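Here's a structure for you.
Subset of chains shown; positions unchanged.
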Amino acid sequence: MPWNAFVKEVAQMSKTKVGIINVTGYAGVELARLLSQHPEVELTSVTGRSTAGKKLGEVFPHLASIDLTIKAELGEVSLAFSAMPHRESAKEVIPLVSRNIKVVDISADFRLKDASEYLSWYGSTHPAPQLLKQAVYGLPELYRHQVTSAQLVANPGCYPTGAILALAPAVKAGIITPEIIIDSKTGVSGAGRTLNLLTHFAEANEDVTAYALDGHRHLPEIIQELTLLSPQQSPAITFVPHLIPMTRGILTTGYAPLAPGKVSINKKGKDELLQLYRDFYQGEPFISIVGVPPHTKYTWGSNTCFIHPTIDLRTGRLIVVSCIDNLIKGAAGQAIQNMNLMLGLPETTGLGASAIYP
Amino acid sequence: MPWNAFVKEVAQMSKTKVGIINVTGYAGVELARLLSQHPEVELTSVTGRSTAGKKLGEVFPHLASIDLTIKAELGEVSLAFSAMPHRESAKEVIPLVSRNIKVVDISADFRLKDASEYLSWYGSTHPAPQLLKQAVYGLPELYRHQVTSAQLVANPGCYPTGAILALAPAVKAGIITPEIIIDSKTGVSGAGRTLNLLTHFAEANEDVTAYALDGHRHLPEIIQELTLLSPQQSPAITFVPHLIPMTRGILTTGYAPLAPGKVSINKKGKDELLQLYRDFYQGEPFISIVGVPPHTKYTWGSNTCFIHPTIDLRTGRLIVVSCIDNLIKGAAGQAIQNMNLMLGLPETTGLGASAIYP
């Protein structure tokens, strides 16, 4: 064996082995792409149901360079990502946790701390309530310390990621009263790869619609986290998601009244607000506070969340706009950010890609 | 001359002659299309600046069947549409009004009743403050009677049309307190035909952004009209427009707290709310109150505004969603609706087209 190949093989051997349960959805395939380029872990096992037995490159020709066969069962790994639908995901996760395998769960199963909330929003009793306490809500900007030592991380939903990051500084600082409106606009990939008339091209193209006006399943997540940031006053949150004709990206616009006397309602107050956000996210590698309204295009393929807080001077309201790539910071990228922390790697490892523009 | 041709010619002679000032923008060309198919008026004159001297079908090959040459000056007409930019429009309108020619002004010049508001939002003194009093705000659902006898109608902006129609019933009935958030999502044609990096395909495609967070010029229009509907309590309105990657359509989502004791915060209250909206718009030919969230696709090419009012039961807030085609009900269609009223024609004449789907 030549020296180079030997060095490479040793390096490969020392890498942490990771796997993906249900690689064939959009979050799964994005995990596969990002992990295959990650310098410190090795993707060694991917599972799928209808595609079991096929090479990954048969199903996704652009990933032909990843030499893996999709299996029905996960192989031996030190850390697993579950990209299964909710409820089914918990069933996969339980045995892994009991075998001391670290897990990042992309599904909603371990996000809500209160099993009765799970019942009410997901229509079935929680499959593993005993794990809820140990599961960490995987928003590193709020729970970095806990994620670092976690065995089970619940990766946040795409909407909650954008909404919580946008509002956390204001809620935490108590500069707003808790009458919060969250209006989100998502690209269609957020609805997944399962066929649906709503996401049929001829229906979704050249169209915009609001949906889930009776309550979207991501709402309790947002309420839970914003309440934890401001336990003294529970927020009254209205959240309306909208489907817009693009593939990737979520732009979230948040509105709330500024609390009296906290921020000046003038140009200077706007600057103070910007500074408050910059201070809150000081040193965060994946948060960019900007002085002008951001575009989701700034995030295409990147793990960065852009946030622009400002004041509506006429009404004394906070307006805050955030942009993320729903499949990266809103799913696979954040999951790898969590993995990095769980494995003691630098948080940005494998996540340095800038957005691809235009 | 054969009898048929004679009958046709007489019919044509009896039609009202109408013209379009600045036919080459998106509102202008849409007016030309709709007027050419209108059974009771005849489009006899169209103007344009850089294109003067060309046949309409040279500039817009799909309109080759309209046999008109674009001129620098308007010919003799009984009613004119001005699709000039603001300020320039007023200059065109003044002499027409003094010659007793009826005018529907698509620009913003005569929408604001208060010339000082015009100065503050458009940055120049109003070119014809003497006409502001007689100009009628051309939202027929609110001002039908006044439009009927008007000589000068100020056609509403595209955002205000969707926003005011969505909120008018609730404001008028006093069922909300006036802390109103209006979050609008527009197709790119709303930004017009003038070239701009923001509307360059590679920039606008696969992107969404918020803009005009310091105040969009359509805001004072919305404030003016909602205040007139509820003079006792002036509304505090935050309006944020968003640009989304589609050609046509505006979806507006409005949010406001329900006033205590006015509507039940339950399923029954939702039905009452729906009924309140249906009663308010009883008999309106271009308003469709629907029980589920509408799609802008329902309005593609039609003059209908779809409105869905509902209650966020968790927070006791009104959520109301409206959809229009920004170039029809939001511009050219509404202008013709106004023209029909001004000429004593049935309001729906020439505006019967259903949306084209998908």
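Every chain is named by a letter (A and B) in the order it is written, and numbering of its residues begins at 1.
Here is the rule we go by: a contact is a pair of C-beta atoms (placed from the backbone, for glycine too) under 8 Å apart; a residue touches a chain by one contact, two chains touch by 3 or more.
Predicted model, so just to flag it, every value in this text is computed and none were measured.
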* To do: Going from the 2 copies shown, figure out how many the entire complex holds in this file.
  => 4
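In the analysis below, only the chains that are shown with their structure count from here on.
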* Between chain A and chain B, tell me the centre distance in angstrom, where each centre is the average of that chain's C-alpha atoms. => 40
* Structure fact -> Within their complex, chain A touches chain B through residues 179, 181, 183, 185, 187, 202-203, 205-211, 213-215, 236-238, 240, 242, 244-249, 251, 253, 255, 257, 293-297, 300, 308, 310, 312-315, 317, 319, 321, 358
